[in-house]
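A single protein chain has been omitted; all remaining protein chains appear in their positions.
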Amino acid sequence: MLATLSALLAEAAEKKETVNPVLPTTNEIVYGAIFFVLLLIFMWAVCLPPIKKAMRQRDEQVQADLEAAERANAEAEQVRRDYDATLAEARAEAARIVEEARHAADVRRGELIGAVETEVAAKRQAALAELEAQRAAALGDLRDEVAGIAAQAASQVVQQPLDAAAQRSVVDEYVNQAIAAR
Amino acid sequence: MFAAVEFPPIENIVEWPTWFGSGALAFNKIAFMGFIAFILPVLLFLIASSKYKTRLVPKGIQNVVESSVDFVEKQIILPTIGPDGMGYLPLLLSMFLFIFIGNLFEIIPTAHMPANARMANPLVLALITYVVFIGAGLKHNGPKYFVSALFPPGVPKALYVLVTPIELISTFLVRPFSLAVRLFANMLAGHILLITFSVLTISLVGGGILAIISPFSFGMLVAFTGFEFMVAFLQAYIFTLLTGVYIGGAIHPAH
Partner (left out) sequence: MSTLSHIVHTVAQQAGEAAETTGLNADEAKAVAGAGGAGMAYGLAAIGPGIGIGYLVGQAVQAMARQPESAGQVQTTMFLGIAFTEALALIGFVVFILLKFV
């Protein structure tokens, strides 16, 4: 179709003197080619290389800056983590010290309470022993007195002095029986 | 009724008188636009690159230049040729800027004529594309390029009777023409569209009672001017993109 078209165009151009709006004119082809080839050469050799170089340089710089920022970020993160770790350590240390102190206090309190308890127990023991001794003494005295009174009363009854020692064993036995019965 | 202003004959809207020179070197408006389309990118790039000495962060002109470079790299080369096509950046960038600035004259007041609405520039660019994509195929694949282009692998043997002539015509004959005609016809159509609405607006203004609908015509003119700005960009993009596709197809024939 296009071949027919161009043949048609050529025929039309030959036949008539009127301008054909579709066919190119020589002078415009010449100038178009000249200026485009000039533009191409300038672009190739002069204009584009510095632009591309600057763009690449900037890209690299941006990339480098980005990497540096990344690295600084990582470093800051590391520092923060270290700080956090130190903080946690200090906190653990503090807790440990408090725990130790509490433990020591507990031990000390236990010791003190133990000591006081033994002392109190000893005092109570001593008091009880004294009480027992006094009661035994009182009982002894009482027994002697009862025996004496009984012997005296018996001697009054029998009108003759009784052998105090012999009577005494009888009284003792009686008293013991009374105590046991009570 | 519309006799006040008639649609101008076609040679009045696409042919431009010679400024100086004669014959094959006659310098006219189209050639001047070609000159601007050459000198403007060069100046912009030179100014931008001189500014990098003092400032690496882009600003102003540097942004314009860098975004054009970025656009060609990311939107044209990467999807069509791939990362190994960065060597074609100067060609494709020049092509894009040359076509785009040439197209922009369509809507710049006092110029109002796209340089690519003449067949010359599109034809030159399409022929350069033709040479470059065949050259790229030969450079990367050697003479085997023609074999793989004409006898695409994976086709049953019997079908080559059908496929090879089609491939021959579509790849090696029609491509440069369709490339050139696409750009040329788009810009010429836009140019004629804008002229039509301008002429209609002027005719309506001088057309008695019909003057009341001239604002609508004028509104359409404004709207189409905006539309043509988009077309100017899109055609430059598509021309460059297709060049990239052709080069990519020549470099990687397997696709």
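All chains are identified by letter, namely A and B, in their written order; residue positions are counted from 1 within each chain.
The rule is simple: a contact is a pair of C-beta atoms (placed from the backbone, for glycine too) under 8 Å apart; a residue touches a chain by one contact, two chains touch by 3 or more.
Please read all numbers here as calculations on a predicted model, not as lab measurements.
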| item | value |
| --- | --- |
| Candidate in contact with the missing chain, chosen from B:L188, B:L204, B:L221 or B:I251 | B:L188 |
| Among B:P79, B:G142 or B:P165, residue touching the chain not depicted | B:P79 |
| Touching residue (missing chain; options B:I30, B:I238 or B:I251) | B:I238 |
| Residues of chain B (touch criterion as defined above) contacting the omitted chain | 9-10, 75, 79-80, 178, 181-182, 184-186, 188-189, 234, 237-238, 241-242, 245 |
| Residues of chain A (touch criterion as defined above) contacting the omitted chain | 1-2, 5, 8-9, 12, 16, 18, 20-22 |
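Everything that follows uses one rule, which is that only the chains that are shown with their structure count from here on.
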| item | value |
| --- | --- |
| For chain A paired with chain B, centre-to-centre distance based on mean C-alpha positions, whole Å | 72 |
| Complex contact set, residues of chain A against chain B | 2-3, 6, 18-19, 21-36, 38-40, 42-44, 46-48, 50-52, 54-55, 57-58, 61 |
| Chain B residues within the chain A interface of the complex | 10-11, 14-15, 18, 21, 23-28, 30-31, 34-35, 37-38, 41-42, 45-46, 48-49, 52, 56-57, 65-66, 69, 89-91, 93-95, 97-98, 115, 118-121, 123-125, 128, 173-174, 177-178, 184, 188 |
